[in-house]
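Excluded from the complex is one protein chain; the other protein chains are retained at their positions.
Which chain is which? They are A and B, in the order written, and residues in each are numbered from 1.
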Amino acid sequence: MNIVNQLKNISRKPEFPSVIILITVIALNAALQKNFFAVNVINVNLLTFTPLILISIGQAVIILGGGLDLSVGTQVSLINVIMAVLMKDAGDNHAAVIPGFLAAMIAALGMGFVNGFTAGYLNLPPMIATFATSAIWYGLALLILPSPGGAIPTWLVKGFSWKYSLISMPLIVIVLAYLLWVFVRRRPLGRYIYAVGSNEAAAYANGVNTRRVKLYSYILGSFFVMLGGFAITFQAASGDARLGLSYTLTSIAAVVVGGIALKGGSGNVIGAVFGAIILNMVINLIYFANIPSEYQEFTKGAIIILALALAVVYRRRESKSLAIS
Amino acid sequence: MNGAMTVSEPRGTARLKKMYAYYRGALVPFLIAIILIIAGEFVSSGFASPNHVLILLKTASLLGVLVLAQSIVIIAGGEGIDLSVGAIASICAVMAAVVMQGEDAKLLIAIPLVIAVGFFLGLINGVGIAVFSVPPLIMTLGMSSVINGLVIIYSKGFIIRGSASKLLQTIGSGQSLFGIPNMLFVWLVIIVIALFVLGRTKSGITLYGVGANELTAELNGVHAKRVRALAYAFSGAISALAGVFLLGYNGLPFMEMGSPYVLPSVAAAVIGGISLAGGAGNYLGAVGGSILLTTLTALLVTMRMGEGGKQVVFGLVLIILLAIYGRRTER
Partner (left out) sequence: MENNGSVILETKSIKKSFGGVKALVDGSFSCRQGEIVGLLGANGSGKTTFSKIIMGLLHSDAGEIYIEGQPVHFRSPMDAMRQGIVMVHQQLSLIPDLTVWENINLGHEPRTKIGALDDETARRKAAEVINRLAPGLSLDRVVKTLLPSEQQLVEIAKALSKGGKLLILDEPTAALEQTQVNRLFEIMRELKSQGTTIIFISHRLGEVLEICDYVVVFRNGANVGTVRFEKDGRDENRIVSLITGKEESGQQNGAKDRIRSEEARLEARHLSAGMLKEISFTAHRGEIIGIGGLQGQGQEDLLLMLAGMIHLEKGELRVNGKPVKFHHPADAIRHGVVLVPGDRQKEGLFLNHSLFMNVIYARFGLRGDWLIPFKRLREEVKQVVSTLSIRTESLETEMQNLSGGNQQKVVVGKWLPLKPQVLLLSDPAKGVDVQAKRELYDLIRDLARRGTSVILYASDNEELVSHCDRIFVLYEGQIVEELAGAEITEDNLVAASLRATVKQSA
């Protein structure tokens, strides 16, 4: 009786469907890739999954707060080119990478601030406002680095792929990032993000400073996006203004697949992590299924649309209500 | 009937005044465009010469057709936006080139075919948005990556074989009477048709109503979802047409040739006073917006600003305009 109830409760959790899909995708991957569970295969997979996981956490925080960020992709690009340009000549001098990190961090928080300001204080619709800012970030990235180039010191690249058995640098970064979110959730801000995303007017009526909460959710989101930008930069080891572009749509898809409502206020950030892993593994499947490379772009797009449509339909059936009330 | 009163019909100058009031919003972008052209003359002489202005207008016409596609879905409301106009234009340009293979005779097959394809792709957007309630921005963004993926599949990443026919090239990049580009005549016809359909027919007025207030439209007996889905379908068809002109302008098709127009198409519509809230604004303003943006781009190029600077300026212009027009109503 108690166990049945507990199972029922678990199945009602918003990220439950994504866990089921995750298990399925892992099983499929394991079937196609013989040594899928080998330590170094796991580490390699995790390394490639890290950027999307981190960026999706950022997107999730923003979406939970009732927003949306279409500029995460170009934020990654700008962070990437800033680092690649500023660290180009750092070489083995460890202190010489500090300006690069600092500049990237200032840029990330600045971008989060601008997005949050337009959504919270200027009251612009987030979709279109972040669409506009995404052009600005992209333009800045192109201004800094018009064609691919720049470089990241090798020791940083190596450092990021450091591992000891199953404990690897990417895993540590993901865990720390998630712990940061847990920390935020344990403070009023965390609850207010949910409250604003769920019903902004009601949160306001309860004395929540909704503008500030929206601003903070974007800044926090951009911080996670920055971590994702670091991860992708250490893998690419160079700069390219187009590097981040595809992450915008993919991160939204990961969030939706992870059981977080696009309208905000419901779902868990861990779901976005699952969603990101699922999407990456599906892309792995495409690779293992020997689909010619030219089909990949199409297949990715199709899977994302399908995932979005399914998630929306699933959710709508869940909360069926009359059009007029 | 004690309260009976007459509402006088405007005549003569009053009528002109009324027209002025209706199109007043559309005037501003034209004025700014003129100011930019004059300013350009100071940056580089010849910028304001009749020839250069005609070139600017020709370039604007290509954007202008895509802006029509964009405007229709924005007017249709529900956070309407179509980010797939560029991808649809690209794939249709490719298809048209492959079908016509440079032959005028096949133009008559190619054009209806790609318009049908554009309509169909747009309809998929429309169904996803109106029936399955996928947010328009996400639906069309996803759609554009699917369509661009299709082009990659077709071309296998190599050059696409096919080209615009002579006649199409003449339309797209040639000129006739007094050196006026042919494309401008085409655009003029499109503008007249668009203004007529949007402003004087049941289809147009219905669209504005659905965009302004879906529930009211529905209770007035209009199938709002159907109207909105069709708006995306027509947007697709017009994007396809834009793709054909783009092919005529360039002569040869290439991958993602429509992509650079996506952001400007939204910006031009917003500049032209088409409200992102839906149900308001007219295409004439968006025409002005297209000319303004094209002039701005040319000016930036003259000032040796690269792609990056252009993007930054576009983004800034869009966000400033949004802050002025696009605020959500206060509680």
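Simple rule for what comes next: a contact is a pair of C-beta atoms (placed from the backbone, for glycine too) under 8 Å apart; a residue touches a chain by one contact, two chains touch by 3 or more.
This structure is a prediction, so every number in the text was calculated from the model and none was measured.
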{"item": "Omitted chain - touching chains that are shown", "value": "A, B"}
{"item": "Full-complex contact with the absent chain, from B:S133, B:S155, B:N213 or B:S259", "value": "B:N213"}
{"item": "Touching residue (missing chain; options B:I159, B:I205 or B:I320)", "value": "B:I205"}
{"item": "Identified contact with the non-displayed chain, of A:K88, A:R191 or A:R242", "value": "A:R191"}
{"item": "In chain A, positions touching the absent partner", "value": "186-188, 190-191, 194-195, 197-199, 201-209, 265-266, 319, 322-324"}
{"item": "Missing-partner contacts on chain B, residue numbers", "value": "1-10, 18, 21, 200-203, 205-206, 208-209, 212-213, 215-223, 279-280, 331"}
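What we mean here is this: only the chains that are shown with their structure count from here on.
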{"item": "Between chain B and chain A, distance of the C-alpha-averaged centres to the nearest whole Å", "value": "32"}
{"item": "Residue numbers on chain B that touch chain A, as the complex places them", "value": "79, 81, 128, 132-135, 137-139, 141-143, 145-146, 148-150, 152-153, 155-157, 215, 263, 266, 276, 306-316, 318-319, 322-323, 326-328, 330-331"}
{"item": "Of chain A, residues touching chain B in the complex", "value": "70, 118, 122-125, 127-129, 131-144, 146, 201, 204, 241, 246, 248-249, 252, 262, 292, 294-302, 304-305, 308-309, 312-313, 316, 323-324"}
